[in-house]
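Missing here is one protein chain; the remaining ones are kept as they sit in the complex.
We just call them A, B and C in the order they show up, numbering each chain from 1.
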Amino acid sequence: MEHPTLRIGLIGTGRIGQVHAASVADHPAAELHRIADPFVDGAQALAARHGGRPTDDAEELFTAGDVDAVIVASPTPTHVNLIARAVEAGVPVLCEKPIDLDIARVEELRPVVAGGGVPVALGFNRRFDAGFSSVRDRVEAGEIGRLEQLSIISRDPSAPPADYVGASGGIFRDMTIHDVDMARFFLSDIVEVQAIGSQMFDDGARQHDDFDTAMVTLRASTGALVTITNSRHSSVGYDQRLEAFGPDGMLQVANAPTSLVSLSTAQAVEARPPYQDFILERYAEAYAAELDAFIRLARGEASESPTFEDGRAALILADAAQRSAVEGTRVAVDLS
Amino acid sequence: MEHPTLRIGLIGTGRIGQVHAASVADHPAAELHRIADPFVDGAQALAARHGGRPTDDAEELFTAGDVDAVIVASPTPTHVNLIARAVEAGVPVLCEKPIDLDIARVEELRPVVAGGGVPVALGFNRRFDAGFSSVRDRVEAGEIGRLEQLSIISRDPSAPPADYVGASGGIFRDMTIHDVDMARFFLSDIVEVQAIGSQMFDDGARQHDDFDTAMVTLRASTGALVTITNSRHSSVGYDQRLEAFGPDGMLQVANAPTSLVSLSTAQAVEARPPYQDFILERYAEAYAAELDAFIRLARGEASESPTFEDGRAALILADAAQRSAVEGTRVAVDLS
Amino acid sequence: MEHPTLRIGLIGTGRIGQVHAASVADHPAAELHRIADPFVDGAQALAARHGGRPTDDAEELFTAGDVDAVIVASPTPTHVNLIARAVEAGVPVLCEKPIDLDIARVEELRPVVAGGGVPVALGFNRRFDAGFSSVRDRVEAGEIGRLEQLSIISRDPSAPPADYVGASGGIFRDMTIHDVDMARFFLSDIVEVQAIGSQMFDDGARQHDDFDTAMVTLRASTGALVTITNSRHSSVGYDQRLEAFGPDGMLQVANAPTSLVSLSTAQAVEARPPYQDFILERYAEAYAAELDAFIRLARGEASESPTFEDGRAALILADAAQRSAVEGTRVAVDLS
Partner (left out) sequence: MEHPTLRIGLIGTGRIGQVHAASVADHPAAELHRIADPFVDGAQALAARHGGRPTDDAEELFTAGDVDAVIVASPTPTHVNLIARAVEAGVPVLCEKPIDLDIARVEELRPVVAGGGVPVALGFNRRFDAGFSSVRDRVEAGEIGRLEQLSIISRDPSAPPADYVGASGGIFRDMTIHDVDMARFFLSDIVEVQAIGSQMFDDGARQHDDFDTAMVTLRASTGALVTITNSRHSSVGYDQRLEAFGPDGMLQVANAPTSLVSLSTAQAVEARPPYQDFILERYAEAYAAELDAFIRLARGEASESPTFEDGRAALILADAAQRSAVEGTRVAVDLS
């Protein structure tokens, strides 16, 4: 008999692992059952707050026999093995992006996932944001006609530590990967990529031969064009906007205000407080919706969870952007 | 034979007379023919700029026989006699508001105008503002259903000189009169008035026992309610807003921006420069449209010019507001 | 020894009682301990969801000796006795507005509360709304200079059932009471009230000789004026706006959007979905903050909870508005 709530095993208790733990604890159809982190203190702290059994060994989650689904929020280099292990154990898995920084390892894993018959979801949380997903639904419904241009602006509040930059695989694989997935949310079949990057302000980027400022253009097989504007900092708050343009109009997603109050004076009118500044706060509801979709996926129900294939496609596009930025050529991609 | 352009005589060359002179000069179907001001320098200066024959004697305009219509922009105490004279001479007249500060004189003039068969228009320029008039048209067209509430905010950029306040007849007859006319533009049959005023900042108001801050509420015979918010100053620029509310929604007129530019920083986002600060600038196009309507009226064509009756009604309402503010009672009015 | 969490007794399990129950369950420093409702089913249902012991007898909460504070969310006619009982029992109480529909009963209770030494808070939840309270703080901080005009727009999504209208004490005591309290949040010493009401659309209002549409003007002892615009319906969603105006500018609270998405087409640009429609949703965070302040009050800590005196003042103002609307006179009030 199926357990009444989905017993979830969480691997990794860093910032994003904590978000998932809280989402699971809040979800009426799930419970946090086991929590693994080699730094067992983190697992114990989360267990104390949200329930579940802490361990320093992720393998326990697969052998215990009482975990119905796992969420992988551990460091990127562990993802491929954990996904493979989950598939082997027949346990549905939601894995944070990216699958890996090395596309070769992803391609190797691909047939395993494809043949495993086990649901594998990727953590592209922005697809679950109420604004972005409603625009996508309305575009699909034909509200602005056939999509011709998509503009995505994504600027983080502030640059990460230099060490993080060094291990991140570069701005395209670390940050832009969310935006290329958002592009594919609207236009799944991207065929060309061109990108350009700059070092404008961040020492970490300079140190690690990375960019802090980037612009990417994509072409879909439909001919539609996508522009992505990225920056590692934004003094006005987390800058997350999108504009879908078609023959019949446009749909725009504005930044999230932090207040309904505006001030008007002799110097300036209708001035509002800065936008929401924290990523987890901006997408809090999206994370909850992401979990909800994954629970449905794990239960074998209809689900809009992004898949392993979406994770692979996003990495291919990020790799292409990196290559285009460095080599100065437009890069053709085949996501099939 | 009718003169190909309407030959206009202008009486009064103060600030508002200058606006009318420029409007006439710009209008393809009119010309500034004669200009009268006891301070003949003013008339000469306007004539030099826009054409026309200057004089210090307004009577000349009626005796010369070559003036097709007059615009009265002289001080309020002269209005009644000039309207009467125009009617007597059979010359269509556009007179600035108010007709007079004394309703008794207006009532005396009323049968003269009614029986004269000569078009008399009143200078309620805001009726010709693109924003206000389009909202009124859309309300009439039923876009928000039957009008239930009307909110008018009207705040001047800064208080007038104390002398002006002393001669103005008070805030209700001087300033609110525009707003009660705007109320009647939407709801012509106002039946009740209540008002309250304060002295908050202006020495001129204090000196002359007037208010610098006021709120007026009106009830129409339909039951619809109107609120008017007035202030003699506004640091954000000329504050001219309106909101029409009905069962099916609301139509709002925002303040006029001076720029398309906004600034976002870590302190405040989407801040725009202050609103238009000058009354004549804010309503420049409205004055032109007002003249255009008057020209059609003078030519015997269909015209939306406010009439003598509108001027009388506005004064009755302003008087009622004054009485209500002083006596603390709601005042019933009969505009018929 | 003080119990580690505040054990709260809830009286009344209707719509607003349910909101309080959920807020208490979510609050880390409180627990739902006892729940009373003569319809014990309601109490049992809430207990099952949020914990606590159900009863059909409110008196149990005062005799059991294990309730640290009570929240009164029962029908208005019960409020006076329950507050008196709580004071007698020495149990801090948060009571929903209004204290009573009869000011005589309130005046009778007043010395009991004043002499009782027991904290009594009134449920004016809007004071805890992030937008309104930040504007009030900024006005107090002098950001726009001395407050001259305050505009409050408050329109409910739709008219209540006719029965509710009949028992409500009329629009001023039922709905406007929130707005006069909001006025007092900015300008505590109101000295004059004038009001006007209409029957425009609601059969319930017509049946019970009440208004569905109203406008109220207040004057504070500082001379500042307040306008309140009320309607029992609003097709655009719950309409809750405020504008504070002073010599140095204005602070405005906009309606709460339901989405960050806007649509632009050849017909209209920047169109957004309607505002939040449900009162409890609009003020969800305000209810939580209200509870938080009450917990601090009950613990003897500094608290911004509105008091019995605020509840009395609001009723005096609502009564004055009712009288003014009916009699057509401005009503002087003394809130001391």
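Brief remarks follow.
Here is the rule we go by: a residue touches a chain if its C-beta (ideal position, glycine included) is under 8 Å from a C-beta of that chain, and two chains touch if they have at least 3 such contacts.
A quick note: this is a predicted structure, and the numbers were derived from the prediction, not measured.
Here the chain not displayed is in touch, across the complete complex, with A, B, C. Among A:Gln18, A:Asn125, A:Ser231 or A:Ser264, only A:Ser231 touches the chain left out of the display.
Although one chain is not drawn, the whole complex shows that of B:Ala29, B:Ala130 or B:Val326 it is B:Ala130 that touches it.
Here the missing chain is touched by one residue of C:Ala141, C:Ala268 or C:Ala302, and it is C:Ala268. For chain B, the residues in touch with the chain missing from this view are 130-131, 134-135, 138, 143-144, 248-257, 259-266. Residues of chain A that touch the chain left out of the display are 146, 148-149, 151, 153, 155, 192, 194, 196, 198-201, 213-215, 217, 219, 223-225, 227, 229, 231, 233, 235-236, 245, 247-250, 328-330. Mapped onto chain C, the footprint of the missing chain covers residues 235-237, 255, 263-275.
The working rule: only the chains that are shown with their structure count from here on.
With centres taken as mean C-alpha coordinates, the chain found closest to the middle of all protein C-alpha atoms is C.
For the pair chain B and chain C, the distance between C-alpha centroids works out to 42 Å. Chain centres here are Cα averages; for chain A and chain B they lie 59 Å apart.
Counting partner chains per residue, chain C shows two or more touched chains at residues 248-250.
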